[in-house]
Structure formats: structure tokens, C-alpha cells
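The complex appears here minus one protein chain, its other protein chains still in place.
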Amino acid sequence: MERIRFKDWLNERLPLVGHLESFLRQKTVPRHKYSFFYLFGGLSLFLFGIQLVTGILLALYYSPTPENANESVRRIITEVNFGWLIRSIHVWGANFMVVVVLIHMFSTYFMKAYRNPREFMWLTGSVILLLILGFAFTGYLLPWDTTAYFATQIGTEIPKSIPIVGDLVVTLLRGGDEVGAEALKRMYTIHVTVLPITAIILILFHVILQQVLGTSKPIGIEERKPPFPFLPNYVYRDSIAWTGTLILLLGFAMIHPQELGERADPFASAPTGIRPEWYFLPLYQTLRIVPTRVLSLSGEMLVNVALIVGLTAWVAIPFMDRKADREQQDPLFQVVGIVLLLYCGFSIILALLT
Amino acid sequence: MFNIKLAAVINRSFALVEPSFGVRISMFILIAFILIVFLVLLYLRMQEVDKQSGIK
Partner (left out) sequence: MEPDKSRRSFLTRILVAWASITAIPFIYGIAQFIYPPLRRERLAESILAAKITDIPTNSARIIKFNNKPVIVVRTAQDQFKAFSAVCTHLGCIVEYKGEQGGYFQCNCHGSAFDLTGKNIRGPAPVPLPELKVSLKDSDIIVSAGIS
């Protein structure tokens, strides 16, 4: 009797499997002193998968109304089997994800992986980054505890000073004038339907593009060793990175599980020392140091405008870095990147200390 | 159908809810061990595959 290998059985019925396998075997990953950073794209995908799974599990028990939200999360962490763990993985996972995605973004920036023909990878990547920050922002309100409530109160107040569309944005986010049942419902719906669907589509596009265009090499870098075949050699490297990260994530989640604050009271005063999560601290710190009025213009408005201009410029980088298209180094962009990194780093440290 | 009494016994003995620090550490050590063994196997297999492809 002939023993048919599972792969061949599958390939007879799903011909794409064979094509996919040979494609992945042909694809290579460049090997140089910065190759380590190539792991962070896949790592972002892995963490996204974890967030998706733990998020769905939590949604089985969560209730998105001001009366029940806090209680439902309390029930998850005190009554549901492994509820404390699934919730902690989800919260820590979110933090891990932001770190990994930022490393991924900055490493592709400094390696100029955005240059021709990969401009659309940078564009989709930028949008995905914004979606992830959106996930973090909308998810943060869901436990409806004191910190979450006031963080959202402030976070949805700031866009008011955006010229022209500010008030509209705030009303749409809150589902009204204040942060209440409508806001919670909206944040929840956005968090579990709008953002996941959009993110999955964009991530798919981003990953497929990556496979088809291949991995970019830094300009003028020397490869002293032959490149890794993606399948099987680099896949093992990815797997090791993913397993290591999982161990780390589980460690944080199990040894330092996330706590739940008291149910939010909209009529109580905001507690002392309240501030946003670390990834929003650069914005927070900037708002603190910019004076209230600058030449008769609102300081807050200026920060908002600067942020929007900055984000637009960041997204348009591939089209501004003309030298990169000609495979030439442009120190200007490296400097800009380092300055940005340092600014974010210092503002986070400053905000945490003061 | 899941036996209610069995569920109660499992809940109590494995502390699936509100586990103490000690229980959490033990759980972590167990899962970390399983994952580290997996990691080592991955690493060894990676070395083997690298040799086969001739890139080592």
C-alpha cells in the first residue's frame, strides 16, 4: 500500500499549497548585522493574534454598560476559570504589542525599508500603527474604573481644539456631550468590530506585500554570509522569537496580574497623580510644557495641529526621502529619527518622574 | 455533560480562580518549562536545518 504524505494529499485538493510552499522556499531573508530586527514584524503579527484570541474570550463575559462593565470584569478575574490570566495576558499583550510595533517601525525607518518599491508597506504600516493606538485607547475605557473613566474624559477632550473638525470628532467619539453609556458602547463596538476588521484587512495586505516584495536591505550594507531561505530556516528563527516572547508575556501576566480599580464615579473628583498609559506620555508631556496661550493662539490647538502635521509628514516619508530612492544615505532622515526617538524617550521619563 | 461535582473539585484543587502568588509561580514554572523545552527543540532543529541548507 502506498503511503501518501499529508502534504501531497492536501496539494491535490488545494493546489495553492504547493505553490505557496515553493514560493516560501525560494524567498530569502538578508543576513547582516541588523538582521535581528527583521524578527519584529512577525512578532507584531504573533502578538496581534494573541490579542485577537484573548479578546474574543473576554468578550464572552464582558458587559459594555456603565452599570455592569466593572462588575463583569471583576467577575472575569475572580470567578471565571483562568479569567484572571486571560485578562492579564490581554492587558500585558497590549503593552508588549505597542513596544514591538514601535521597534518594528523605527527599525524599518532607520533601515529605510520604506524606499521604492515598498512605499505601500510604509503607508499600510502607518495606518496599522494608528489602529493599534486606537485599540489601546478604546480598550482602556472598557473596565470602567476610575482611571479608565478619567483617561477617556481627558483623551476625548483634547481633540476639541483641533480646528474645524474638533467638536465633531469628540461628539462622534463620545456619542454625545459627555463620557457615559453611549461613549462606552461606542468604544466597545469600535474596539471589537471596526478596528479588528480594518486591522485584519490591512495586516493581510501588509504581510502579503512583504512576502511578494521580499525583505529590504539597508543601503550599502555588506552581506558576508548567504541569505536565509525563509522556509525552513527563517521560520525556525521566527518560531524561536515567538516562543521566547510568549514565555516573557506569560511571565508578566502570571507573576504580576493586572488589577481592577473601583467602578467609575463620574461625580467624584479625579484622583491625584492620574496620567495616561506610557505610550501616550509624549503627547501628555508636550501638552504640559506648551504654554496655554502662544501668541494669542491656544497652546493645545497648536499641539494638535503639530501632531497632525507631524503624522502626515511621517506617513509621507517615502516620498520625501529622494536620496533613498537612489540607494543613497541621507543623514537628515537618520537625525530626524533619532531626535524623535529621544524626544519620546525623554518625555516618557520626565512624565513618569514629575 | 460536564459533571458539576467534578468541576467543583477541579476548581478547588487547581485554583483556577483567584490563585495565590505561590500557585501562580508554580503555574508559570510549569508552562515556562514546557515552552523552554519547545524552544530548545526549535533551536536544535534550526541548527540541523541550517547545516542541511549549507548556510551555517
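To keep things simple, chains are lettered A and B as they appear, and every chain counts its residues starting from 1.
Throughout what follows, a residue touches a chain if its C-beta (ideal position, glycine included) is under 8 Å from a C-beta of that chain, and two chains touch if they have at least 3 such contacts.
This one's a predicted model, so the numbers in the text were calculated from it and none came from an experiment.
> Specify the residue from the set A:F37, A:F82, A:F110 or A:W278 that touches the hidden chain.
A:F82
> Pick out the residues on chain B that sit against the missing chain.
2, 4, 7-8, 11, 16-17, 30-31, 34-35, 37-38, 41-42, 44-45, 48-49, 52-53
> Residue by residue, what part of chain A touches the chain that was omitted?
With respect to the unshown chain, the touching residues of chain A are 5, 53, 57, 60, 75, 79-83, 85-86.
Methods note: only the chains that are shown with their structure count from here on.
> At what distance in angstrom does the C-alpha mean of chain B lie from that of chain A?
About 27 Å, centre to centre.
> Can you list the chain A residues touching chain B in their complex?
Per the stated touch rule, the residues are 77-84, 225-226, 228-229, 232-233, 236-237, 239-240, 243-244, 246-247, 250-251, 254-255, 257.
> Within the complex, which stretch of chain B touches chain A?
The touching residues are 11, 16-19, 24-25, 27-28, 31-32, 35-36, 38-39, 42-43, 45-46, 49-50, 53, 55.
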